[in-house]
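Okay, here's the structure, questions in a sec.
For this depiction, one protein chain was excluded, whereas all remaining protein chains were kept in their positions.
Now for chain A:
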Amino acid sequence: MTATLVKEASPPTPRHPGSARGRRLRRRGRVIALLFVLPALLLLGALVVYPVLFSVGRSFFDASGTTFVGGENYTEMFRDPATLKAIRNTAIWVVVAPTLLTGLGLILAVLVEKIRWATAFKLLLFMPMAVSFLAAGIIFRLAYDEDPDKGVLNAAVVSVHDAFQGSSSYPTARARDGEGLTKGADGSYATGADVSPGGPAAALGLVGVAPKDLPGDAEPAAAAAAGKAGPDEVRGVVYLDFTPGGGGEPGAVDRSEKGLPGVTVEAVRDGDPVARTTTAADGSFRFAGLDSGSYALKLPSANFAAPYDGISWLGPALVTPAIIGAYLWIWTGFAMVLIGAGLAALPRDALEAARMDGANEWQIFRRITVPLLAPVLTVVFVTLVINVMKVFDLVYIIAPGPVQEDATVLATQMWLVSFGGGNNQGLGSALGVLLLLLVVPAMVFNVRRFRRSQR
């Protein structure tokens, strides 16, 4: 991008070459020129060039800085598990993030050309570039929160999961001992095989559900418990065997006790479930069309399963992908806008000609757009690689304390080793030099590109 700004510049030609006056003027001109560049050179020399040299030198000394250890710090880097982890994670970052960003940027840049609100869309996606990594870190720390009542991502994951799998309604419910229901090995509850069609309604009492956790539509179960079943019917009620305020009788459906809606009930004959239903608002259920005989009623374990909690985004396994996700949020707009600028500069004729020849959109994209865009894609990719190598704030902020060492990258590790407790400035300097070495190819690339533009 910058290369387009570069044009040839030439020094002013002295107006009186050779003459004494001309020489004096030239010397005066040089003094003035030096005064113009001096502030910049002083600052760059003292705070950038000198530190680079200092760090290179310091990296050959031990933690205290008094003993020369040669390449010891550099071999230590690949021995120490924490730094090794940092190098591995940085490698993951450098491969994954720029690839995803360039791909996503390319797709969006092509698609956004087809809509009318392209400008608004580009602005919206570019805006996160203005937000600090710290603020983005806080945003995603909140979004990735493991509790589905706090983190929006897990809230979404859990509601999708529950929509497909169904959620268990009463994870805390259990039956009182000796009141008809026995607990199976798998966590289900079942009656004995003594229920027959046409008999009195079965009352299956559960406890352990806090009144505030009852569904809002739960109704008293007493009326349903008194109902009579038809000749080929089994009826019953699942209810909360607990009277708020006290006074209830265990094992009996008291007047104020409520049914438990939404409980799955199975009728089991000789060990095989033959019918299945779900309780109504008053906790009642009913199986019709049963052959005569005796059945057991079973409340399958799914009724009592622990609720699904979602994904542990910031756990050791997923923390790096999660932080890369936050990075995508920040940088996708950049990739899209840069690639979009490249797209706008593509020769329209080539695209038109291909369209005339009957190529479809996908063929045009694969065979024409992408190859022509290759230089722009390279610049975007290289830029992202350079930036990804130095990623610090996001990892430092998003990874929770205990997971920090699973998420660590070169920049955070360098910080940790030098200042954050490690206090080994020899190793810290070596890590800094490693970071510098990693960007040297980019340095060479810039210098070459610049010199070429000057010819």
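Quick note on the criterion: contacts are C-beta pairs under 8 Å (C-beta built on N, C-alpha and C of every residue); 3 or more make two chains touch, one makes a residue touch a chain; residues count from 1.
Keep this in mind: contacts and distances are computed from a predicted model.
Peer 1: UniProt name of the unshown chain, from "NADH-quinone oxidoreductase subunit N", "Thiamine pyrophosphate-dependent enzyme", "Membrane bound sugar transporter" or "Response regulator transcription factor"?
Peer 2: "Membrane bound sugar transporter"
Peer 1: Pick from A:Leu84, A:Leu134 or A:Ala226: which residue touches the chain that isn't shown?
Peer 2: Final answer for the missing-chain contact: A:Leu134.
Peer 1: Please identify which residue in A:Thr83, A:Thr279, A:Thr369 or A:Ser418 touches the non-displayed chain.
Peer 2: A:Ser418
Peer 1: If the hidden chain were put back, which of A:Val49, A:Leu84 or A:Ala353 would touch it?
Peer 2: A:Val49
Peer 1: Of the residues listed, A:Met77, A:Val94 or A:Val112, which one is in contact with the missing chain?
Peer 2: A:Val112
Peer 1: In the complete complex, which positions of chain A touch the hidden chain?
Peer 2: Interface residues of chain A facing the absent chain: 1-2, 5-12, 26, 29-30, 32-34, 36-37, 39-41, 43-44, 46-52, 54-55, 58, 108, 111-112, 114-115, 121, 123-136, 138-143, 145, 148-152, 155, 329, 332, 334, 337-338, 341, 361, 379-380, 383, 386, 389-390, 392-393, 396-397, 411, 414-415, 418-419, 425, 428-429, 432-433, 435-436, 439, 442-443, 446-447, 450-451.
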